[in-house]
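Removed: one protein chain of the complex. Kept in place: all other protein chains.
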Amino acid sequence: MNEQAINKDLKIVSFKGGVHPQKDGKILSKKASIQTAPLLERYQVIVSQNIGAPPKVVVSAGDEVKKGQLLAEAAGFVSVPLHSPTSGKVEGLVDIPGPMGVMTQAISILADGKDEWTELPASIDWRNSDADTLKKRIMECGIVGMGGAAFPSHVKLSPPPDKKVDYMIINGAECEPYLTADHRVMLEEPEKVLEGAAILGRAAGVKNVVVAVEINKVDAINAMMEKAAQFNVGIVGMKVQYPQGAEKQLIYAVTRRKVPTGALPADVGCIVQNAGTAAAVAEAVNAGIPLIERVTTITGEPVVNPGNWRLRLGTPISEALKLCGGVKCEPGKLILGGPMMGFAQRSTGVSVMKNTSGILLLDKSDVTQYESSPCIRCGRCLEACPMNLQPSALSQLAEAGQYENALKYNVMDCIECGACAFACPAHRPLVQHIRRLKAEIRNRTKKEIKK
Amino acid sequence: MTSTIILSVLALSILGIILGLAIGLISKLFGVATDPKVDLVLELLPGANCGGCGKAGCADFARALVSGEASPGQCPVSSQEVMAQIAQVLGMALEAPDKKIAVVLCGGDIQQTKVKTLYNGVNDCISAMLVAGGPKSCAYGCLGMASCARACPFNAIEIINGLAVVHNELCVGCGVCVKTCPRNLIKLVPAEAKVHIYCSSPEKAALKMKVCNVPCIACRKCVKSGEEGQFTINGFRVEVNYDNYPGEDIVSKAGCPKNCLLTAAQHLEIERNEEAGEVVA
Amino acid sequence: MTQESLLNVLELTVGAMLVYNFVLSRFLGICPFLGVSRRLDTALGMSAAVVFVMTISSAITATIYNLGLKKTFLINGTEVNLLFLKVLIFIAVIAALVQIVEVLLQKFSPPLYKALGIYLPLITTNCAVLGAAMLNSVNDRGIWESTVFSFFSALGFGLALVLFSSLRERLDLSAVPRPFQGMAIALITAGILAMAFVGFSGLC
Partner (left out) sequence: MSEEIKKEIMLPKGEELVLSSSPHIHVTENIQSIMLKVVLAMLPALAAAIWFFGIPALLVIFWCVLFCLVLEIIWCRIAGKPASVVKDGSALVTGLLLAMNLPPVTAWWVCLLGALLAIWLGKQVFGGLGQNPFNPAAVARVGLLIALPRQLTYWIPSSGMTADAANYSEVFYAAADFTKIEQAGQVIDGITCATPLSIAQNTPKILDSGVAAADNFAAIANPESYWQYFIGNMGGSLGETSTLAILIGGIILLSFKLIRWQIPLFYLGTVAVFTGLIHLIWPGVTPPPLFHLLTGGLMLAAFFMATDMVTSPITGRGAAIFGIGLGVMTCVIRIWGGFPEGVSFSILLMNALVPLIERMAKLKPFGFRKPTPAKGA
């Protein structure tokens, strides 16, 4: 293991709290360079891929579409369009298992094998264009936060006018164990990430653009530091600590500003975008390519050849796993995303979406059973919580059904990073309890508003 | 001796007069008039504070009753006699409401729902719904994790064979469970309606049959054998029209091919037997 | 201050509050102690009510005792002493006082009135209140001494009540076995609390 040395000029920052999983699993796939997946016969593109209003489908069964052609148009401000991953025929709308376990609508496209591009919009000279043009292009290319939340990027770039934003942080932390997609992107395409960062900075009218990377990705940091000056982008190193890449923690680590309860990053003058998003932005602005594919880590001990793949939207998980040679043994868990915040799946029928940063299989021996012994108040969760909450108390309140009291313990501030449940020696399902509390409280406030 | 008696009597009388005057004066000066009826009504109410009436507990309901905002019939728990008594206290006529009970409209117990996913987490329906929509293969079936049973203030819901079943004799129709069920399977129906279609899935018959042995496949046998208007067809399933419900004989007449149209008693018995069978196996 | 008077003050304050705590050492006033301790805020309200009633009632009963009952009158050549009417008179005074407090509370603090519910009239029969009056007369305390003693005794009652209610709020979150739920576990907790208060014995 001859890791590259960390550049001495690198500023290394961190936040308070958090956990550091000893076995982070990145070793499985971090050396595997990004491969492009071959064309598949059929893609099932899930319609609702972004937070906010799902886009409105504009194609119908039997339509011929070209690669990159609009499939669904944005339905409102907090919404982005959806484009076809390849050329072929629209088979119609089908119900496929969604990432949250409920059936969801998808556009099924039968590839014609030609993979012809549609007419793409012209390149933009971003150094000389104004913010609105850039934002419009970013929106038109369907770009969302590719780290996990899938929040439309152009919305983040348009904070209310009364809020002065002076920091653009590109999140290259990739603090989730096992995932290496952003790592590979930053290592293999540093210019794209940096240029995307600069474009995002320009679109938001911000001078201070930094890429923040955890220092376990030394090669990526060094690759980017070589080129950073040419795009006038700074690089910041961060301690390897989960959840370093959570928005509020990232902002604190880089700028020492605390995003207040219930406020947005823009309230403290920051905008955070994912590194993968930055690369996609660069492509969208320079070549007009919409977001139709993304780099996804396919990993886990049961996977035969873990790796990082450039997958088109709508690729079924089963097909993606085939690319990696399938599994060695029956896995215990299938997770979309990382092991800390990802969603467990019940079938391989789910398809890749804009925010699918990883497809993770866990071995049966790694599936931790919740024996859920009682809380012994050891306080590990309090130390782990990056938001300085008291998960142990919240979980007991959830068990006792005292939902109102949970507000006194600021349950709504929880970012559901999972650090508490990771650290709990009693293996209590703390995150699930907190989600339950949040759901109850949201229901109640909704009811009150109705009244 | 006599002087002791006289003095005692005198002392106590004086004390009594002073204290009486003080109390009288103060209640005259600061007294707040409350309607004694509120307490009377509150005593008559069941005191379960179930919230079935829509008010925050029995005390609140009592206040609403006295002030005329509510009528005694709104309390789903009180028996007819109690309601009559309350109405008498309030001096009003009682409109008799139909007694309602809850029914869980799902027959998919652990034997009948085919594919199950392993679930590992909080044993509670609402919490389980937050994890990939819960472990049950039917996305509309009862999860059987007893959220409703725990919520029921009268312990009228039992989880038999992984399925929530309402005990009609215990249910008072307060409707707490209806609000609790994350899959909206529980309905308040007239207590006299004995026949139910134990399926709430709006999916197509083929999809339902993939995951469940006892779905309503909308074959309409029941509709045909029943009288006009006793059933309503709602998409891919049939529902009992509870405004004009069929009698118990409809079960044998219709001969539901999926065993989904049942009387409540039959349903309970089937689940009991299946559970017993499971124990043996 | 002489050592003796210092000790006396200690006995009236620390002694009344901790060492001879009404609830946990003398086992008086158990009814409201168990009844109103489900929630901390009602416990605080009840404590305030008890402090108020106990202090005032003791002041009045001590006045009656010192100025009236203790005295021996000479009527028609026979000595008459009304000490045997002590309990009767004390109860009457306390009952009247509670009535007054109830009326005032209902007027000025309806939420507290509602929260205290049935327990407010129960102060009448709260043996702690009568107990304080009786202890004062048995120990032949003066008016000021009695008032101070009762005030601190009531504070001790409040302390025990608040402690206990916060514990019960925590017990609400624990998985107490079915047979012990409710009053059983409350009594056990109270017992352990009483055991802890034994530690204060010998302080004065």
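Labels A, B and C are assigned to the chains in the order they are written; within every chain, residues are numbered from 1.
FYI, a residue touches a chain if its C-beta (ideal position, glycine included) is under 8 Å from a C-beta of that chain, and two chains touch if they have at least 3 such contacts.
Model, not experiment: these values are computed from the prediction.
Chemist: Just to confirm, in the complete assembly, which displayed chains does the hidden chain contact?
Modeler: Over the full assembly, the chain not pictured touches A, B, C.
Chemist: Specify the residue from the set B:9, B:29 or B:118 that touches the hidden chain.
Modeler: Only one listed residue reaches the unshown chain, and that is B:118.
Chemist: If I consider the whole complex, including the chain that's not displayed, which of A:21, A:85 or A:142 touches that chain?
Modeler: Considering all chains, including the one not shown, the answer is A:21.
Chemist: Which of these touches the unseen chain: A:123, A:368 or A:443?
Modeler: Selected residue, touching the omitted chain: A:368.
Chemist: What does the interface between chain B and the hidden chain look like in terms of residue numbers?
Modeler: Missing-chain contacts on chain B: residues 115, 117-122, 130-132, 135.
Chemist: Touching the missing chain, which residues of chain A?
Modeler: Residues touching the hidden chain, for chain A, are 16-17, 19, 21, 23, 42, 96-97, 101, 162, 177, 248-249, 252, 258-261, 263, 267, 302, 316, 318-319, 321-322, 325-328, 330-335, 339-349, 360-362, 364, 366-368, 370, 373-380, 382, 386-390, 392-393, 408-410, 413, 416, 418-419, 421-427, 429, 431-432, 435.
Chemist: At which residues does chain C meet the chain that is not included here?
Modeler: The list for chain C reads 40, 162-164, 166-167, 169-171, 174-177, 180, 184-185, 188-189, 192-193, 195-204.
The criterion applied here is as follows: only the chains that are shown with their structure count from here on.
Chemist: A-C versus A-B: which interface comes out with more C-beta contact pairs?
Modeler: Output for the comparison: A-B.
Chemist: What are the residues of chain A that contact at least two other chains?
Modeler: none
Chemist: Can you list the residues on chain C that touch chain A in the complex?
Modeler: Contact set of chain C toward chain A: 172-173, 175.
Chemist: Which residues, counting only chain A, touch chain C once they are in their complex?
Modeler: Those in contact with chain C are residues 374, 396-397, 399-400, 402.
Chemist: Within the complex, which stretch of chain B touches chain C?
Modeler: 1, 3-4, 7-8, 11-12, 15-16, 19-20, 22-23, 26-27, 30-32, 34
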